[in-house]
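With one protein chain held back, the other chains of the complex are shown just where they sit.
After this line comes chain A, so read on.
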Amino acid sequence: MADLLPPLTAAQVDAKTKVDEKVDYSNLPSPVPYEELHREAFMSLKADNFEGLRFDFTKALNQKFSLSHSVMMGPTEVPSQSAETIKIPTAHYEFGANYFEPKLMLIGRVMTDGRLNARLKADLTDKLIVKANAQITNEPHLSHAMFNFDYMGSDYRAQLQLGNSALIGATYIQSVTNRLSLGGEVFWAGVPRKSGIGYAARYESDKMVATAQVASTGAVVMNYVQKISEKVSLATDFMFNYFSRDVTASVGYDYILRQARVRGKIDSNGVASALVEERLSMGLNFLLSAELDHKKKDYKFGFGLTVG
């Protein structure tokens, strides 16, 4: 369920208390939100590699309001029945408006083909957050929307998700000790009629994070991230599906240097990928992305520039 939608990562302040000899069970820190369980591992292992040219220009009109213009040119994959991937070269321009306030965040992006991508995050009270994510297209029956209601307790978080075409989900995560948090999720989808349940656990310390997640759809994900130093962290991940017997293991790294950030991974499916973000000057970032899929013989290279 967590991989159907990209996680809405709000700016989270890590309230990790230092480890004392005695654990104060009545004062445990708030756990990580359920959809961000694998956050550290996915930063190195699921970096957004792209293909083609990408140019993003963000213009801030004041502290809270900014406009963004984005041009993307390159081949996009079209899902096809055969084993070969079919790529069609496309070019589009996307205009976006963002409004950020401590209690309200609104992001809207509209493309030249009329697709609108909207995100909303509002703090109704200091414990209840509403998030909404919608993709609206001109074609009928291809739009979808998802609403999340998050309640943040002192050492737990609960979330209710409602989506169009009758999708209901709920997740709950609880801090058990200073370092360990356990959670579970339940979802019911109207079309196709199926329901699922999953469990997750996360153990973290200052230097490492280990998470595991099992779902009744058959997916088991386990990952481990070790922070070697302030600049370097290594991650490894193991996913398998016990119904379709698909297994994937990957190892990745994330180097945060002063002027650049390099992330790369190699996979058991024969995929090696890397993403370099270099800060050329204040507000100007240069991106290089490469993904080599040796098994499918699909090589993707991309470059881009981000201004502002």
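Assume a residue touches a chain if its C-beta (ideal position, glycine included) is under 8 Å from a C-beta of that chain, and two chains touch if they have at least 3 such contacts; residues count from 1.
We adopt the following convention: contacts and distances are computed from a predicted model.
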Task: Using the UniProt record as the reference, specify the protein name of the hidden chain from among "Aminoacyl tRNA synthase complex-interacting multifunctional protein 2", "Cytochrome c oxidase subunit 3", "Sestrin 1" or "Mitochondrial import receptor subunit TOM7-2-like".
output: "Mitochondrial import receptor subunit TOM7-2-like"
Field: Selected residue (touches chain absent from view) among A:Met43, A:Val110 or A:Ala272
entry: A:Val110
Task: May I ask which residue of A:Ala118, A:Leu234, A:Ala290 or A:Leu305 touches the chain that does not appear here?
output: A:Ala118
Query: Out of A:Phe95, A:Tyr242 or A:Tyr299, which is the one that touches the chain we can't see?
result: A:Phe95
Statement: Residue list for chain A contacting the dropped chain reads 59, 61-67, 95, 97-99, 101, 106-108, 110, 114, 116, 118, 134, 136, 138, 143
